[in-house]
Structures are given as C-alpha cells and as structure tokens.
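Note that one protein chain of the assembly has been removed; the remaining protein chains are unaltered in position.
Note that the chains are named A and B in the order they appear, and that numbering of residues resets to 1 at the start of each chain.
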Amino acid sequence: MTEFRMPSLGADMEAGTLVEWLVKPGDRVKRGSVVAVVETQKGAIEIEIFNDGLVSEIVVPVGGRVPVGTVLARLDGPAITPAQAAPPSLPPPLPAAAPPPAPPPSVPIVPIATAAPSRQPASPAARRLAGERGIDIQRLRGTGAGGAVTVADVEAAAPTVPGGETGRRRAGFDPAAMRQAIAAAMSRSKREIPHYYLSQTVEISGALARLERVNRERLPPDRILPAAFFLRAIALAMAKTPELNGFWEEGRFRPGDSVHIGWAIALRGGGLVAPAIRDADHRSLDELMASMRDLVLRARSAGLRSSELSDPTVTVTSLGDRGAETVLPIIYPPQVAMIGIGRIVTRPWVVNGAIEPRPVVTITLAGDHRASDGHRGGVLLAEIDRLLQEAETL
Amino acid sequence: MSAATGTPAPRRMTYREACKQAIRAAILADPRVFLMGEDVARYGGCYAVTKGLAAELGEARIRDTPLSENGYVGAGIGAAIAGMRPIVEIMTVNFSLLALDQIVNSAATIPHMSGGQFAVPLVIRMATGAGLQLAAQHSHSLEGWYAHVPGLKILAPATVEDARHMLQPALDDPNPVLIFEHVMLYNREDELEPSITGVDIVSAKIRRPGRDITLVTHGGMLFKTLEAAAVLHEEGIEAEVIDLRVLRPLDMATILGSVARTRRVVIVDEGWKSGSLSAEVAARIADEAFYELDAPIRRVCSREVPIPYSAHLEKAALPQTPAIVAMARGLVKGG
Partner (left out) sequence: MNDKVHLDHEHVRDLLTAMLRIRRFEEKCFELYQSEKIRGFMHLYDGEEAVSVGVIEALEPKDAIVATYREHGQALARGIEMNALMAELYGKQEGCCRGRGGSMHVFDRATRFYGGNAIVGGGLPLAVGTALGDKMLGRSAITACFFGDGAVDEGSFHESMNLASLWKLPVLFVCENNLYSMGMALERAEAETHIARKAAGYSVASAAVDGMDVVAVEVAARRAIAQIHATSTPYLLECQTYRFRAHSMFDAQLYRTKPEIETWRKKDPVRQLQAWLEQSGMLHADEITGIEADIAAEVGAAVAFAEAGTWEPVEELERFTIMDRVPQ
C-alpha cells in the first residue's frame, strides 16, 4: 500500500486546501497522473502522483486544509518502479551537525556592588579598578566626560600602598586566603581519600590533524586548542562512567546530576581555581573552547560566580605546553575523581610494526577507591583513548 | 640615486603620480595585468591617474570602456576567473552602484558558492569622498557599504606610500580587492622613500603615537585628524592617530591595543553615522575592550544629508579639524 501525501511545493508552503479530487476510490492511477487540485496562497495547483496503483481510500475530503506531509489518499498495489520507493515519511532528516541545546544563559558579571537610582556615572575601566581596590565609586567625584569617574579619579582616591602589590587585593580571591583553602582541601583529600592512580598514553596525530584543519582559516583568537579536544573526549567518556562523576558524602556515593567539569586554572598571583563548565558533555568543541576562554578571563579578573566553584562533578587539570609529561592529581573533595592531562610530546610509537615519531599525551586518572575500583577507571581511560582516535567525529 | 652616498634619495611625488606608477609597474611586471575603465586611455583618466599610460603600454592593456559599469565590472570578474589579473577603474564610488550586482552578487560570492573551485583575483579602484563641490552624486563615501560584504577586501590608501605600494599586494591576493582613493588626496605630495618597496594589506598603522586618546580614521580624513592631533598637542593632550588602511578585514588588534593604552577613542569617518563603518568599529571596541574604556566611544562623521554643491554647505556637512579637536578634548578633559 502506498500513501499519497500533501506535497511541499516550496519552502514557504506550510499547508494546502484540497479543492478537487480528480480520482475516486477504485480508480487506477499512473505515475504522473494529476489526481487532485490543491489551493495554496499562490493559487490552485494540480498535484501529480508518483506511483501507479488503485485508489483505495480518500483520506482528506474536498475542503480539507491540511499541513504538508499529511496523507491525502491511499493506494493499493506496489509501486511499479523498484528504484522509487514511497516518498519517505516526513519530516526530513536533520543535518548530522544539528546544534546541541543552548547552554543556560549566563548572567553578566559586573564587578560593582551598588546600583542606586541616581548613581555616580563611572567609566567601565574605572569601575573595574575600583572593584579591584575595594573602593566605593559612589563617594568619588568624577572629572571625566559627563562628570564620570575615570581611572585617574580612582587612582587619586586610593594611591597605591607603599610596598606595591602586597597591599592590593583581587576582588573575590585573596591570595593568602586562597592558599589556606587549598591547604585545607588538599590535606583533607590526602588524609581521607584512598587514591588509586591509572595512566594511559594516547597517540593523537589524528586529533591534531583535525585541529589543524579546523583552525586553518581561523584567526588566533578563534582557534581551538588541544585542551578543548581532550576536554570533549573526557566529558563524553565521563557521561558513560557515572561511577566517577559525583561526590562522596556522608559515607556514600552521590552521582552528579550531569557532567560539570571543573577546569583548573592557575591564577597569576598564585593559587588555583576550578570553576565548572556545566553540562560539558553537551557542548560542541567551539562551545567548550569558548567556555574555557571565558572562565580563564573571568577567573583572572575576579568575575566568577560562586555557583561555578561549587558545581563541578569532576575536575580536570591540564599542564599545557610548558608542563610536565605526567601529572598525578589530588582529588578535590567531595569529588571522587580527577583527570590530568600532560604535555604533548613526540615519542617513538609502533605503527604497523615499525617505529615512527608520533605526538602523544599521557592522561591520568586519580580515583577515590571508596567510590569506584580501578576497573571502572580503566574503562574511562580506554573510552577517552577511543574517542581521541575518532577525532573526526568528536 | 644619490651618487655621493650610494643610497637612493627620497622622491617627492603626488598621490596621483604614485597611483600611476603602481599601475604602470604592475602592468609591466605581469602580462596578465591590464586596466580598464571609462576614459582611462585616450582621455587619461577622469582624475588623470592614467595619463600617458595608454601611449606607452597600448590600448589593450589600458582599455577604454563604454559607460557600462555593470558590464565591464562583470567582464573583469569573468576575465579574472579565466586567468587574467584585471584592474577595473570606476570613476567614482557613486557610479559603482551601477555595478553593485556584479560586485556583490558575483565577485563576492563565486568562491564560496562554488565550493572553492574558483577564485576572483580582481582589483577594482575608484574615487571616493567629497571636497571638490561635486554635489550629491559624485561626493559620497560609500566604502563602508562594501566593507559590509564577506568575500571582499577593502583598502583605503591615504598616504603616497600606500598609493604607490598597496596595488601590487592587492593584485597578488586571490580575492576581489576594492581600493578607494579619496579625491582630495590626488594632489597631495609627499616624499616616497625609495628603500621601501612594499607594504602589507592587512594591518592598520599608527601614524602618530600618543597616550591620552586614540583617533581612528582612514582615507581623506587622515590628514584632518593629524592636524587635530597637532592642535591637541599644543593643549597638552597626546592623541594617537590610527590609519585603518584596510577596512575589511579590520585590524582590531592594533585598535584594541591602542585603546587599552589610551582608554579613550574617537572615530573619524567621512561616511554617515547610521549603519556605518564607524558604527562597526565602535561596536567592536565596546564588545572587545569595554572594561578598558574610561570614556564613551565617540564619532565625528558627515552630517546626515546628501553632500551639497555650495562650498560653505559642503564644508559644514563634512567632518572638520575643529570638531575632531573639540570631541577629543571633551573626552580627555571632561565636562
């Protein structure tokens, strides 16, 4: 049996009204026969049929207005040309590269506390500087265009403390307090968490080749870094290994609601933060890269939200191109895993029985043995390796 | 050549002469290069840029066309695709609107639309801008419109050096390149340093360094802006003057680097403000350097009228040095 559907005659046609049937049940039709007249916004158009057969049923009566793709009539008898199967059912396949769901909208960060109705105008640069120095801009008098507070006004209000940088405090991250926090968290980790360590050296010539192709016509600010590639593989692999994605709390494991990767960022004044890239497994390469850039920028200008620091379900650290070959990370409690990415190096590699120089990277996993066993950790690393070998589809 | 030192002496010449030398050198260097346009051969060019070239190079290489802008610009595109390296001259940017179809629908689209099978290595030169009392159909600055279109590269040589040297890299580029020559520049003279034999067509240039404010401009407005910077210097304000040179793609690194130092910016553009190149530069600065700014981004542009004939009205319609000075002073000194 074949279905005869309301055809789409143009991208701007959504529906049509059946104004006349030129066939009735029992009629024999041939490919190319005009079987109906359909009224569209451009006028009445005769509709052809693409199959031979016997009309068995009229589904939409005269006067019916139906969307494109609706079955108008049914035919008995096989389509006679075998190459011409019935028109595939609607809707058409989506492009393979359909965009993933948009990430949640981020709240713009303005490092300024107050927004009084008649507030003192201030330039963006002055606001940033005042924020960094903890100065209330409202009490300053502006000398800039329109009476706005300028950088010079902020500097005049708070001359740099003798002794230079030591007197300055970065809003959000006090280097001394941060050191204390890192000390506490790492001590707790080593005291409480029975770590196991696994490592896997991954050959990445395919991944680098894809990167090269993707970056070929991009300007430096838009290029994708290898770290984004690794992060994408890690995020997808984590999604398949829920035992390693979550928290050890009150003596038991609580899985994370999604894969939120904490991306470890070294701060210029010393110290470390690992804000979350939320739903990392649903982000494309470009989106991951954009998230990484955004986080680094905001981490270094003290623009992170507090939720970003508490959200991660797993943390990833990458030593970059100046780092060591292998990193054995310490889990950030209450998380149960941490993944380290070493420096990309060229090493002898056996390919089809011969030794060739190949780019490789060592990926390590620190796992909490209370929450998972080495076997699961091995599965995770193997999956990351597999994904990086299929870089074209990543 | 200076016989005494052995180093070539600088040569003083007009912008017009620099354009002519560039065309002549390009045609002599490559048999695929030829120039065509209205009255370029026997008349010698509407602005006398090609005067005498047809006699030297022949009328096949300096080719007069009938008044068929869409036709001969399209022919230039076809010839480029077929393997030539044409230079098409259009008398003024206002006339280029008759060829807009070929420039925007063909030259800019064919490489992408054909999946990279064909490039369009074509150069189109035209005069732009006001100042000669040519009124509303010969005086507009529409280069910003072309800078809107992906697939085109847009150049605006302001100096004699750029007039002399931007043509060759434009011809070497595999893409359609439009060169806008401001009518008030043709008579301008400057020294041409013989040791400089080439320039790039990717970067903006800082024509005068300064720490207090950045003035971004291009083409005919460069010299009014430099004049304004000199006046500001007398008042103790050091203005940095950026000559964009390349209007598409914009060299944002140079602009943002300057704004990060000075924290203030005025854009000077002979085009109108609405939907313009100056609006694009301002938007990108706001987008990419917002937290560097210590003052609003301001613009000095032409008044939103067709450029009139009468000299005093034409002058009033165009950006002038005092307006640039006042705008910059207000941003630096407040009030």
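In this text, a residue touches a chain if its C-beta (ideal position, glycine included) is under 8 Å from a C-beta of that chain, and two chains touch if they have at least 3 such contacts.
No experiment lies behind these values; they were computed from the predicted model shown.
The hidden chain makes contact, of the residues B:71, B:131 or B:257, with B:71.
When the whole complex is considered, the residue among B:114, B:137, B:187 or B:203 that touches the unshown chain is B:114. Although one chain is not shown, part of chain B still touches it, namely residues 32, 34, 60, 65-66, 68, 70-84, 101-102, 105-106, 110-119, 121, 150-151, 153, 174-175. Residues of chain A that touch the chain left out of the display are 7-13, 40, 42-45, 48, 50, 68, 81, 83-84, 87-88, 90-92, 95-97, 213-214, 216-217, 286.
Everything below uses one rule, namely that only the chains that are shown with their structure count from here on.
Only residues 123-128, 142-148, 150-152, 301 of chain A touch chain B when the two sit together in their complex. Chain contact summary for the complex, chain B toward chain A: residues 263, 290-296, 330-331, 334-335.
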